[in-house]
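The other protein chains are all here in position, but one chain of the complex has been omitted.
For clarity, chains are labelled A, B and C in written order, and residue numbers in each chain start from 1.
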Amino acid sequence: MVLKYTPAAEINEQSKWYEMSPGGMICEPGTSRLTKTGEWRTTTPVFIADKCKHCLLCVPVCPDGAIRVKDGKRGEFDLEYCKGCGICYKVCPFDAIEFGGDK
Amino acid sequence: MAYNFKEAMEKPDRLASGHRLCAGCGAPIAIRGVLRALEPGDKAVIANATGCVEVSTFTYPYTAFMDSYIHSAFECAAATLSGVEAAYRSMKRQGKIADNYKFIAFGGDGGTYDIGFQSLSGAMERGHDLVYVCYDNEAYMNTGIQRASSTPKFADVTTAPAGKVIPGKQQRKKNLTEIIAAHNVAYVGQSTFIGNFSDLYEKSHKAIYTEGPAFLNIMAPCPRGWRYATEDMMKITKLAVDTCVWPLYEVEDGKWKLNYRPKKKLPVEEFLRLQGRFAHMFKPGNEWMIEETQAEVDRNWERLLAKCE
Amino acid sequence: MNNMIEIRWHGRGGQGAKTAALLLADAAFVVGKYVQGFPEYGPERMGAPITAYNRISDERCSVHSNIYYPDYVAVVDESLLESVDVSKGLKEEGAIVINSCKEPEELRPMLKGYKGRIYTIDAAGISKAILGKSFPNTPMLAAMVKITGVIEEQAFIDQMQKSYEHKFAHKPQVIDGNMQVLRRSMEEVKG
Partner (left out) sequence: MAIHERLSGNEAIALCLKQINPDVMCAFPITPSTEIPQYFSNYVSDGLVDTEFVAVESEHSAMSGCIGAEAAGARCVTATSSCGLALMWEMLYVAASMRLPITLACVNRALSGPININNDHSDSMGARDSGWIQIYAENNQEAYDHMCCAMRIGENPEVMLPVMICQDGFITSHAIENIELLEDDVVKKYVGEYKPEQYLLKHENPVAAGPYDIQPYYMEHKYQQAVAMKQSYDVIRKVFKEFGEISGRSYDLIEEYRMEDAETAIVIIGSSAGTAKAAIDEMRSEGRKAGLVKIRVFRPFPAEDIAKALSGCKAVAVMDKADSFNAQTGPVYAETCAALFGKENAPKMINYIYGLGGRDVSTGTIKEVFAALDEIVTTGVTGETYRHIGVRGL
């Protein structure tokens, strides 16, 4: 028999040996998005849109890519993935991110 | 290539969300920072040494990379990527493939300074057209914060703990950036996270688009290993640069260039004080450790300035 | 195995004993024989005693061991007679060919009671006279062909001519010299 390169979404901890891709190869990009790491978060950042000047300094510091930019403006936090590290709120010059207690 | 911050921030992530690195980890920030410098039309193959990034970004069946990716083992990311690059050259020459690829390896300091050192040196010497990126967090974090040759003197790590007799690691940090520069490769840069990331972006762009082997050494703090509050990362990297503990410089075509000179060089203790791994240095009677560290930083800084003139 | 001839070569690293064994295998191959040519390998460097072997027959030989009871022995360096038991296991009906300007019987006392035929050839002298340098392996090769009869002489000469024409295509002036060395060696080997 020849093994198939099964898509990641169809592989889970109940998959049979012949349902898994050979050599553990995954043949599609960014399947990690299927893992919602936002569940790990204990403190949640809050985006205060009114205060945001869209300087975007919070974007490159996010380890989890949870701040996305469209048309030059950042959007809401993607809480499906944000792990709540707080780096973003520390770099915001405009107090547009609240995180836990005081700064 | 001028850096347009806003445009760069709008580029699609080439390291997807959903990876399993710790909250506040410096490594994905470094990786995303490097990959952002890839031109949109270019494909890439990423190689990765075993380490935190590997076990967290490609936990079967979940890859966080948007590009092709290969991990083989701890000590041979550079050799593995050499093979990929050789395959590319061969297949391209034979007309078997048409796309343009760039080749980027990521390794932690363990997989780069230590166990992967020979493999890296070999790949640099052979002249492959690839970039090796070290995300340096100054200890073997994947196995639980053990001493590395990249660990700075006096740091309290699990295999060189600060004890009653021996105050942490007793040897100085290896200067890998200079060692790779001594390979006379096309481009070497040392960077970390500062301001709007222009330093990292520009160095990454040069490293990727300079033909031949290139090396980037990026300080990427580990909040667990360094013992600081996760939110303080950018403060720490800024202090590393402003105290001259981690100077930003590059070596291009044999020419050394300092990319950032602090307006006021800060005392090293400001960098040390925020981190639990150096806490014992601040106990009464241990002032000499801070003095010795300051003297070492000063000496290295002067040497670097002399090279950059 | 029928018609199989086993030869052992003794020389010193760098003198060409291994090359001579390989050349003999080559020549025998070209005239249609099944051949083996192999050195006994170790870490020997220039000047150290070395051994090489040939098996030549009309059928493929499957044995892959050293040769303990050779039909013939070739000694490329006379000084080896003092340190190496060159006639060890040599069959009485066989022969030993030694690179020496001495008479064969002068050397018998050094051969530890060996009773068979002894031949000498002044390989160094012939080589120096014609080529101006000592390449003992070419005269030794010719002498071994002559004494063993493993290859018909004219066929050997023809094959070597072709081989030299190929090998020395970039310096044809040395072909004649080497051919002369071969012919003269076949004439002058004495026993």
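By definition in this document, contacts are C-beta pairs under 8 Å (C-beta built on N, C-alpha and C of every residue); 3 or more make two chains touch, one makes a residue touch a chain.
Since we're looking at a predicted model, the values are computed, not measured.
Among the displayed chains, contact with the absent chain in the complete complex occurs for A, B, C.
Only one residue from B:Val84, B:Met219 or B:Val241 touches the chain missing from this view: B:Val84. The chain omitted from view is touched by exactly one of B:His71, B:Arg147, B:Lys169 or B:Lys206, namely B:His71. On the side of chain B, the interface with the absent chain consists of residues 43, 45, 47, 54-55, 58-61, 63, 65-73, 75-76, 79-91, 93-94, 96-99, 101, 118-119, 121-123, 125-126, using the contact rule stated above. Within the complete assembly, residues 1-3, 5, 13, 15-18, 20, 22-29 of chain A touch the chain that is not shown.
The chain not shown here touches chain C at positions 1, 22, 25-26, 29, 34-39, 41-43, 60-66, 68.
One rule holds in what follows: only the chains that are shown with their structure count from here on.
With centres taken as mean Cα positions, chain B sits 22 Å from chain A. We define each chain's centre as the mean of its Cα atoms; on that basis chain A and chain C are separated by 77 Å.
The mean-CA centres of chain B and chain C are about 63 angstrom from one another, to the nearest whole unit. Residues 5-6, 9-10, 13, 15-29, 32-33, 36, 57-67, 193, 195-197, 223, 229-235 of chain B touch chain A in their complex. Considering their complex, residues 8, 11, 20-21, 24, 26, 29-37, 40-41, 56-57, 59-66, 69-70, 72, 78, 80-81, 83-87, 89-91, 99 of chain A touch chain B.
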